[in-house]
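What follows is a single structure, written as structure tokens, with notes after it.
A protein chain is absent from this complex, but the other protein chains hold their places.
Chains here go by letter, A and B, matching the order in which they are written, and residues are numbered from 1 within each.
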Amino acid sequence: MSPVHLFALAAQHANWVSVRQTAVTGNIANANTPGYSALDVEPFSAVLNDTAATMARTAAGHFEMVRDGAAGSGSAPWEVRDTGTQVALDKELMKADEINRSFALDTSILRSFHRMLMTSLRSGA
Amino acid sequence: MISPISSIGSIGAENRVAGAAGAGAAADADFGQVLADVAASTVNTLRAGEAAAISGISGNAPVQSVVQAVMSAEQALQTAIAVRDKLVSAYQEVSRMAI
Partner (left out) sequence: MIDPLRAATQIAGAGLEAQSTRLRVVSENLANAQSTAKIPGGDPYQRKMVTFQSEFDRLIGSSSVSVTSIGGDPTPFEVEYDPGNPAADADGNVKMPNVNLVIEMADMREASRSYEANLQMVKQVRSMTTMMLDLLRNG
């Protein structure tokens, strides 16, 4: 696993987490809407399985993941599905918490490895 | 950060003080070995850091162990860079020496 894979993975995950945040925000906004059922994104593991294949195909640095020919259509690359259940405010707030932690980890990892790469490129002599 | 660098330096000094030409040749081999070991351990620590980061992102590892592994990787990298820089400047010094 090269560092390039790690950057792309962390960036992809951060993106996935952002889409999840949007879904959770929509659920909370519609907590009192009659007939509304909660939305959520498909699990990241589903994306991970595709990552290896897609990374091999695409050029280095091209990390915009698109699925099912949705390239450039502007739709969310990860499917947001209807869970069919009513919104439970507490559950959504717990999800939001998890999202926050997860996103913080992704950005911290990105920062660390970026810093490491930059210092190793710097000339020391 | 300072102590690993100085420890590498002191190993070199000990070998020089030890002496005769024959011992000198053996000393070079030892120092070379030390560098090779440092390089290998750095690479391993970096790989471990990456692996920890990946499992952290997937949510499979506790945050604390991810942070620890990445910090170790940073430290190892900084050490290796410091050694590299020292070697490069030493080489440049030698090459500047009038014959």
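What we mean here is this: a contact is a pair of C-beta atoms (placed from the backbone, for glycine too) under 8 Å apart; a residue touches a chain by one contact, two chains touch by 3 or more.
The structure presented is a predicted model; accordingly, all values stated were derived computationally and were not measured.
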Chains in view touching the one left out: A
Residues belonging to chain A that touch the chain removed from view: 14-15, 18-19, 21-26, 28-34, 36, 39, 41, 64, 74-78, 80, 89, 92-93, 96, 99-100, 103-104, 107, 110-111, 114
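As a convention for this text, only the chains that are shown with their structure count from here on.
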Chain A-chain B separation of Cα centroids, rounded to whole Å: 36
Complex contacts: residues of chain A adjacent to chain B: 1, 3, 6, 9-10, 13, 44-45, 48, 101-102, 105-106, 108-109, 112-113, 115-116, 119-120, 124-125
Contacting residues of chain B [partner chain A, same complex]: 47, 50-51, 53-54, 56-59, 63, 66-67, 70, 73-74, 77-78, 81-82, 84-85, 88-89, 92
